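A protein chain is absent from this complex, but the other protein chains hold their places.
For clarity, chains are labelled A, B and C in written order, and residue numbers in each chain start from 1.
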Amino acid sequence: MDMNMESLVYIALFAPFVGSMFAGLLFGNAPRTHLTGIVASILIFVAFLASATLAYHVATVGPVHVKMMDWITIGDLSIPFGFLVDQISVTMMVVVTLVSTIVHIYATGYMDHDKSYNRFFSYLSAFVFAMMILVMSDNFAGLFIGWEGVGVCSWLLVGFWYHKKDRPFEENPSISPSWAANEAFIMNRVADLGMLVGIFLIYWNIGSLQYDVVFEAMPNLADGILVSIAIALFIGAMGKSAQFPLHTWLTDAMEGPTPVSALIHAATMVTAGVFLVIRSNPLYSLDAVSGVSMFIAILGTFVAFYAASMALIARDIKRIVALSTLSQLGYMFAAAGLGAYWIALFHLAAHAFFKALLFLGAGNVMHAMDDELDIFKMGGLKTAMKASYWYMGIASFALAGLPFMAGFYSKDAIIETAFNEGTFIIWGMLVITAGMTAFYSFRQVFFSFHGEKRYEPLGFHPHDMYKYVLIAMAPLAILAVSFGWLMGYYKEFIYGLNESVQYEMSDHTHHLAIYLAALVVVIAIGAIFLAWKKYGGEGDKAWKRDEAFEQSFIYKLLENQYYVPKFYDEFIVKPYTITSAKFWEIDKAMVDGSVDKIGRACLKIGDTTRGMQNGNLSSYLNWMGLGALILVLVAAFSTITTESIVECLRAVAGKGE
Amino acid sequence: MLEIGVNHYLILSGLLFSIGFMGVLRRKNLLMLFFATEVMLNAVNIAFAAIGNYYGDLSGQMFAFFVIAVAASEVAVGLGLLILLYKKYGSLDLDVISSMKG
Amino acid sequence: MDAILSILIFFPALAGFLGFIVDKNSAKVYGIAVATIELLLALWLWAKFDTTNGGMQFTEKVSLISDFGISYNVGVDGISLFIVIMAALITLLGIILLRPDTKNMKNMIVSLLFLEMTMVGVFLTLDAIVFYLFWELSLVPMLYIIGAWGGPTRVYAAVKFFLYTFVGSLIMLVGLLSMAYLYHDANGVWTFSLLDWYTLPLTETQQFWLFLAFFAGFAIKVPMFPFHTWLPHAHGQAPTIGSVILAAVLLKMGTYGFVRFSLPILPDASVTFTPFIMVLSLIMVIYTAMIAFAQKDMKQVIAYSSVSHMGVIMLGVFAMNAEGLGGSVFLMLSHGIVSGALFMLVGVIYERTGTKIMDEFGGLAAVMPIYATVFGIMLMASVGLPLTIGFVGEFLVLLGFYQVSPIGTILAATTIIIGSVYMLALFKKSFFGPVRHEKNLGLKDLDKRELSALIPLVLITIWLGVYPNPVLGPIDNSAQKILVDMENRAISPATKEAIILSKKEAN
C-alpha cells in the first residue's frame, strides 16, 4: 500500500514537470501545435487525480513523508529533497492541481491564435511544478526552491508578451509586460531576503531545516529569536502575497495573459504567503510570538480595506479582480493572524475556486471585446455572452458571501473569528470591507453585462468563448456554490494535523453566529442593490459618466493607488539610478583615476630629474650645492638630535636624583 | 665684549665658508670660481687653527699647513688648465665651456 | 600512476609548444584535442580521488634548489581538485568557441595551452616559490591574449592588468620570503613547502604583517574593492576567450590564495582581519552591483557583476565555518561556470553585431530564441535561482557568514535583490521589447560551434544545482580539515572561539 503512495507523490509532483518539458523542449520554437496544450492539460489532470487519492489516503491513514535524495550536505547542514504530504499540503495540492487543470483547458482555447502557444504551456506547467515543490517540500530550503521557482515562472509568464513596447506611466500604469515582470520579480526578491534571513536564523538556532525538527524545537528557543524568525518569515510571506508595502506588483502583473492571472495571481502563487504562515502555525501560535500574529491580523485587515477601497473606482476589469484578490488575501492573513489557521486555509481554497472563475469570466469578456479592458466601454453583454454572465454572476455571489454560497461559509467564519477574538475594530473593518467587496464586484458585473450597450458605437461584436472551454469552467462554478457545505467535513479532516491548527468559536459567539451572519448578508445585499441601482439601469436610468467626480481628490487618490507606485518610483527607483550613475563616475574618476595618477606621477618625476644631466656645468654646481646642503642639514640634525637627547636625559637624570 | 670662545671662530669660519660656497655657485667665470674656492679653503683653515688652539693641540695647525700646500699646488695646476681652456674656448664662461651636453 | 599531477600540469605546455609544428588551419583542431585529453586526465584524477580524506593526495616532491628548500612539491585536495577540472573544462570550451577565422590562430592556441599549464600549476603546487612562479607566469599569456587580440585600447588594458597584479605579487613575494626566513629562524632549516609552514607557530604581530603582505598580492587578484579597476578595462578589451578564462579561473587564484595561504598559516590574523575584509567585501558587493546597473556596455555589466560575486566569495572565505568556507569554494566553481558562460554569450552577440552596447539590441528574444533561452538560464544562475549552480554557493556563503555578523549578512544578502536588478535590466534592454533596429532582424541564432560550447555549461549549471553532493563532499572534507588545523594552531582564545568546527569529527 505504502509503495504506490510514494509513487503517487512523485506522480503528483513530476507530472507537471513532464508536461512542461514536453511542451518546452520538443516544441519550444515550433509553431502552434495543439498537442502541447492537450498533453499538458492531461498531465496536470493526472497530478490532480494523484493529489485527490493522496488526500483520501491522508484523511483515512495519515500523512506521507518521502525522502527522494540528499540535496546539500556540508558541515552540519544537510538538506534533503524530502516531500511531506499532510493535511495542509494535500489541501493546497488539490486546490492547485484542480484550478491548474481548468486553467490549462481554458488556455488551450484562450491562447488559440497566439504564435508562441507551446512556450506558454511549458511555462504554465513549469509554474505548477514549482508550486507543487513549494507546497509539498518537507523543509524550509525546499520551500525556498519552490518560492523562487514560482517567482521565476511568474516573471516568465507576466512578461510573456515581451514584444510589447514600453508605454508611458499615464497611458498604462504598468508600462509594459517586461517592465511589470521585472517589477514583480525584484519586489518578490526583496521579500525573499527576509525569508533567507529567517532560514539562517532557524538553521543556526536549531541546526536543521526540517519542519518536524524545527517545530519541535521551537518552544524551547528564546523569545527574541522566535519573534525575529516570525518577522523574517512573515516578510517573505508579505512579498509573495503582495501585502501592504510590497503590493504594487500584483496590479501591474495583470499585463500577463488572463489564464496566467487566473492561475498565478488569483489562486496559487499569491496564496503561497498564506500557506507559509499556515504551515508554520506551531511558530505563530506560540504566545511569545502573539505580538507578530496580532500584527499580521491588523496588516491583513488594513490590506483588505485598502484594496477594496481602490477597487471601488477601478476601470480596468482585470485590475478590479486583482484588487479583490488582494483584499481577500487580507482576509486570509487576518484569519491566520488571529489563530484560525484552518479557517484561513478553507477560505484560501474557496477563494481559489470562485476567484479563478471570476478571472476566467473576465478573460472571456476581454477575449470577446478584442482585449479591451475598460469597463466604461462595455455594457449589456449579457445577451451576447449568456454563459460567462452566469459564471461571473455566481462567482460574484460567492465572493460577496451570499447565504449558501462558498464565500458565505469561509468569509463569514473569518468575520466570526474576528468577533470571537474580541478584536472588534478588526471585526468592524472586515464587515465594512465585506460590504465594499459586494459593491465593487457587482458594480463590475452590472457594468459589463447590464445597462447600455456602450460597445456598439465602438464597433465591437462580442461572442462567447468556445463551448468546451465554458464546459471546463463548470466545475469551478459548482465548487463556488457547493464548497461551503463541505466545511464540516473539512474541519474534521484538518483537525487531524495538530492542535495548534484547530480553532473553536467560543459558545458565546455560537449564539450570536446567526445574527453576525445575518448582519453581513444584509450589508452585502444592500451593497448589491446599490450597485444595481447605480450601474444596472438601461435607457434613461442608465449610468452616466460624471466628470466632476473623476476630478475629485478621493477619486484621484484611489485611482493612483494612494500614490504608492509614484512614491516608489520617485523615492526608490530614481535615487537608485542616480546613485549608481554617480558611483560609476566615482569609480572611473577616483578609484581608477588614482591608479593612473600614480602612473603619471612616476612619469613626471622621471621628467624633472632628467634636468640633472643636461650638460650645463652651472646647473650641475647647483645640484651639487643642493646635495652638499642636504648633507650638512643631515649632519646638523643628527648632531643636534643626539645632543639634545643627551641633554634632556642628563637634565632628567639630574632632576631624578 | 664677551671673551672669544671657539664657537666664535667656528661661526666665523662657517660664514666665510658659506660666502665662498655662494661664490662658487654664483660665479660663471672660472677664474672667479677659483677665488671662491680659495675663500672656502681659508675659512676651513681658520676653523682648524681655532680648534687646534682651543684644545691645545698642534694637529689643527698641521692640517692647516697641508691645506695650504694642497691649495698652492691646486692653484698651479688649475691655472695651467685654465689657460688651456682659454686657448681652446676663448672665454672662461661656464656656459660656453659646458660641452658635455646630455 | 602517481605522477598524474605533473602530467596534468606540464602536458598542455609541451603539447602547446609542439603546436608550432602543426600547420595553420588545423591548429584549432589540435587545440581541441589537447584540451580534451587534459580534461579527461582531470576527470580521471577525480575518479581516482579518495573523497573521504580531506588531506593532500597524489603528492610528489622533487627538490629543485635543495639548500634553500625550494622543491617542486605538488598535491591535490578537495578544494583544488574541482578548480583544476573547471580550468580544464573552460579552456576546452573556450577553444571550441574560438572563431575559425581568428587571425594567427596558432599563437592563440599555444598561448591558451601555456596559460592552462600555469593555471593548473598554481592550484596544484604546495611550494611557495613554485606557486609564485606559476602565479607570475599566468600573467604573461593573458597579457599576450588581451594585448594581441583585444579591442581598441587593448594595450593600455593589458599593461594595466599586468602591472597592477605584478606589483601586488611582488609584495606577496616579500611576505613569502619573510615567512621562509621566520621558519629558518625558528627551525634552522630553509623550506618553502606549505605543509611545513602550516606547523610554524607565529606571534600575533608577525601574523599581522604577513597577512598584510599576502593580502596585497591576493586582494588585487580577487579583485577586492579599491584594487578592482583593472578588471573592467581588462574585460572590456579582452577577446571573448580572454574574458572567459580571466573571469572563470584567473580571479579564483586570489580567493584560492586566501584559502591556501592566509587561513591555515595565519589563523589569528585572519580572524582579526575579518571585520576589515567584511567591510571591503560588502562595499564590493553593493557598490559594484550598483555600478553594473549604470553600465551601457553589456560586457561591463558582467565584468562588474563578477566583482560583486567575488565579494560574496570573500565573505565565505572568512566565515570561519565549514558551511561558509565550503560554500565559498563551491561559489568559486559556480561563478567560474556562470560568468564564463555569460562572457561566451556576450562574445556570440558581439561577433554578430560588432557592438556590446545594450541600446543597440532590442527584442532579441524574438530573433534568436535559443540564444535568449540559454542567456535566460545563465541569467537565472547568476542571480542565484535555486536548482541552479548559483544558488547553492551563495546560500551556503550567506548561511555561513551569518554566524560572523548578522547585519553584514543582511547587507550582503541584498546582492540577490540588486543582483537581479541589473541582470533583469540587462535582459529587458537587450531581449525584451520590440526589435528596435532593422539590422538585428537578420541575426542568425546559435550555430553548432557555439551550441557545443554552451550546452555543457548549461547542463553543469542544472546538474550541480540539483545534485551538488559529488562536488560538495570533497570540498567539505578539505574545508573542515583546514578549519581543524586553524583551530589547533590558533594562539589567541578569541580565534579558537571564532572558528566553528562542525560537530561531525573532521577526519
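The rule is short, and it goes like this: a residue touches a chain if its C-beta (ideal position, glycine included) is under 8 Å from a C-beta of that chain, and two chains touch if they have at least 3 such contacts.
As a convention for this text, contacts and distances are computed from a predicted model.
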The chain dropped from view, which UniProt name applies: "Nucleoside ABC transporter membrane protein", "Dihydroorotate dehydrogenase B (NAD(+)), electron transfer subunit", "NADH-quinone oxidoreductase subunit J" or "Oligopeptide transport system ATP-binding protein"?
"NADH-quinone oxidoreductase subunit J"
Could you tell me which of the visible chains the hidden chain touches?
A, B
Those residues of chain A which, in the complete complex, touch the missing chain
618-619, 622, 625-626, 628-629, 632-633, 635-636, 639-640, 643, 646
So which bits of chain B touch the chain we can't see?
1-4, 6-12, 14-23, 25-29, 31-32, 34-36, 38-39, 42, 45-46, 49-50, 52-53, 55-62, 64-66, 68-77, 79-84, 86-87, 92-93, 95
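Methods note: only the chains that are shown with their structure count from here on.
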Approximately how many whole Å separate the CA-defined centres of chain A and chain C?
36
Contacts with two or more other chains, residues of chain B listed in rising order:
none
Which parts of chain C, given as residue numbers and ranges, touch two or more other chains?
none
Show me the residue ranges of chain B that touch chain A in the complex, using the header's touch definition.
21, 24-25, 28, 94-95, 97-102
Looking at the complex, which residues from chain A come into contact with chain C?
28-29, 69-77, 141, 144-145, 147-149, 152, 155, 159, 162-166, 176-179, 182, 185-186, 189-190, 192-193, 196-197, 199-201, 203-204, 576-577, 579-581, 583-584, 587, 591-592, 595, 599
Quick one: in the complex, what on chain C touches chain A?
160, 163-164, 226, 228-230, 233, 287, 290-291, 293-295, 321-323, 326-327, 363, 365-366, 369-370, 373, 380, 385-387, 391-392, 395-396, 398-400, 402-403, 406, 409-410, 413-414, 416-417, 420-421, 424-425, 428, 431-434, 466-469, 472-473, 475-476, 479-480, 502-504
